[in-house]
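And then subunit A:
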Amino acid sequence: MIYEGKQKIWADYQKEIPEDHYFYVRSCIRQSFFPASEVTFLDITRNKLGKDIFETEHHTTCGGIAYHSDAIPQETAMTIIARQFALMKKYGYENYVCSCITSFGLYCETMETWREYPELQEKIADNLWKSCKLEFAKPKFLVHASDLIFKYRNQIAAKSKYKLVNVRTGEPLRVVEHIGCHYSKMFPSKGVGGAEYPYVLVGMVEAWGGQIIDYPERRHCCGFGFRQYMIQSNRGYSLSNTHKKFESMEPFKPDMIITNCPGCPYFLDRWQYVIAETEGKTYGENGHGIPVFTYEEVAGLVMGYDPWDLGLQTHQVGVEPLLDKMGIPYDPAKKYLGKNGKNIGEPEKPHCLK
Partner candidate 1 sequence: MIEFGFKLSPSSRINLDLRDKASFSKLVEIEPDALKCMACGSCTASCSAGVFEETSLRSALLSLQNGDKEKALKLLSHCMFCGKCTMVCPRGINTRHLILSINKIYQVR
Partner candidate 2 sequence: MTALLQTLYTYSQITPEGIIDRYPNSYNHFVLPFVIGISFIIVYLLIGLIRILYHLTAEERKRLFFSLFTPKTALKNIKDIFCDCLLHTKIWKRKPLLGYMHSAIAFGWFMLIVLGHIEVALFAPRHLDSVADGALYYPIFYRFFIWMSPEHETLRGSLFFFLMDFFLLYVLSGIALAMYKRVRSIALGMRHTTKPSLADRVALYCLWAIFPLRLLAEGFTADLSGGSFLTKPLNMLFRNFFGNELNFLPTWWLYSICLGLFFLAMPFSRYMHILTEPLLIVMRNAGLKVRKPRKGFAEAEIYACSSCGLCLDACPMNTQKKNLKYSSVYFIRFLRRHNEKKINEIADKCLMCGKCYALCPVGVNSPDIRRAQRETLNHKLSFDFTPMDNFRLKENSEEGAEVMYFAGCMSHLTPKIIKSVTSVLESAGKKFIFADREGGICCGRPMLLAGRTEAAKELISKNKKMIMESGCKILLLSCPICYKVFKDDYDLKGIRILHYTQYLNELIEKGELKVAKGSGSMVYHDPCELGRGCGVYEEPRNVLRTIGELKKAEKERDESICCGGSLGSLTLDNKDRGKIAESSINNLTAENPQSIVTACPLCYRSFREKSPIPVKDFAEVVCENIKSN
Partner candidate 3 sequence: MKNNILIIGGGPAGLEASSILVKMGYNVILVEKEKQLGGHLAKWDTLFPDGLKAEELLKAMIKKTEGVKCFTDTQVQSVNILDKSYNVILSNGITVLADALLLATGFDLFKAEKKEEYGYGIYEGVITNADLEQFFKGNFSIKKPKAVGFVHCVGSRDEKVCNPACSKVCCATAVKQACHIKETFEEADVFCFYMDLRMFGRHYEDLYLKAQKMGIRFIRGRVSEVAETSEGRLLVKAEDTLSSKPIKVTLDTLVLMAGMRPSESGYMVGHQLNLSVEEDGFFSTKDTMLSLQKSNLDGLFFAGAATGPKTLPDTLHEARSAAMEIDNYLTKK
């Protein structure tokens, strides 16, 4: 892999990301699967870096899941989005940051459609007025939360306590980055670094001391695909996608995976358990899996957050080996203690996966 070649491509896909003042919307899935990630995001940006990130409890889903599952038509999804934009306008913001990749894709798609067909935008504005009596304005800048962390990566690095380095060997950790499909595959110009070699996560990993590994199936979807995972009998398809990625990355011996999408970390994490149970195969060292993180979790680890405050105990693949490598102290006894100090219950031990 010629690094300079990738740099040339990255140079072509520079995205303008304003420094401050964002209207923040959450992700349906991440709120349930990785609730600590969004909390960490807000904590880092607001409290550690002092940025103005506004969020309101009045925002809803973007409609993406329903839209991609053919449950609602595009116009409905657009109207929901118009309402979000109306909220942004109402609270006086012009920059829009969303936590979810599906949403990000849908916002891009909607904005592009409106650009091509202004009459449709008129119609949606009309719909919104009729249904909610609201008026919206398109955001001046639309970014994904990972874009922001990318933007702040050096500030985070400056405040970091730990690096993505194996403290025992001094070698940088070998990191697989996985980008959500809807981040830049639909509109390469909307993603940092484009679609073929997205730079958004690579930039973070490099800034924090890790080493990115590039494996053959890096472009491949994690297998999340709404239609596949929603129906049980189709999940084999989803599983096979993930399996293919792991088979492909296995020879590179990655220490961890970093992702920027709601579904990817979930599937990359949980399917390792299913593969281990059905095929008897594990991909990490000594029967462990490869731990999978969201970018906020990685940022949090680097900045010295307590792993259990980051919600790492909710992962299927144990994170302890990685914490050991990075030299991050943790208290195993506190792993399953809730915020209130009470035990939240321990999951059943898997047969195969350590």
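In the analysis below, contacts are C-beta pairs under 8 Å (C-beta built on N, C-alpha and C of every residue); 3 or more make two chains touch, one makes a residue touch a chain; residues count from 1.
These made the cut because all candidates are chains of the complex that A comes from, given by their letters.
What you see is a predicted model; the values in this text were computed from it and never measured.
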{"item": "Selected partner (touches subunit A in the complex), from 1, 2 or 3", "value": "1"}
{"item": "Residues on subunit A engaged by candidate 1 in the complex (per definition of touch)", "value": "232-237, 239-240, 243-244, 274-275, 277-280, 351"}
